[in-house]
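Comments concern the structure below.
With one protein chain withheld, the remaining protein chains of the complex are depicted in position.
And now, subunit A:
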Amino acid sequence: MAEAKQVARPLSPHLQIYRPQMTSFSSIMTRITGNGIIVGVLLLVWWLLAAATSPDYFNFVNAIATSWFGDLVFTLSLLGLWYHYLAGIRHLIFDTGKYMDIKSAEMLGWISTIGSVVLTILTLIIIHL
């Protein structure tokens, strides 16, 4: 038996040359959105704490929460939340053993992606009515 020789093999998958796929995109996005929402949660909880503290403190935090920065954080969090929501349901469906073939999995990925944008716009419309 020849001595085992260490070969410098390329690591897989090569992200630079790997064609983007709906299945990998949706997997990565589920992680990013799940973790990213925490930014919106932090701002919201700070706002709740301020409301329970004092008028001065509330005015200070409320000004940030309702500024363009607050709007940006909450809108992106809303988009992230709806994506994570739909992608989570997609995984609950996968857990039943259904829609596991590539075509169906990709279709559910597209539904999550487009659906999250639709639900975000819908939510913004409903809460501003």
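Going forward, a contact is a pair of C-beta atoms (placed from the backbone, for glycine too) under 8 Å apart; a residue touches a chain by one contact, two chains touch by 3 or more; residues count from 1.
Operating definition for what follows: contacts and distances are computed from a predicted model.
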Undepicted complex member, UniProt protein name, chosen from "Succinate dehydrogenase, hydrophobic membrane anchor protein", "2-oxoglutarate ferredoxin oxidoreductase subunit beta", "ABC transporter ATP-binding protein" or "Fe-S cluster assembly protein SufD": "Succinate dehydrogenase, hydrophobic membrane anchor protein"
Which of A:Val41, A:Leu72, A:Met100 or A:Ile114 contacts the chain that the document leaves out: A:Val41
Residue ranges of subunit A at the interface with the undisplayed chain: 31, 34-35, 37-38, 41-42, 44-45, 47-49, 51-52, 55, 58-59, 62, 65-66, 74, 78, 81, 85, 88-89, 91-92, 95, 123, 126-127
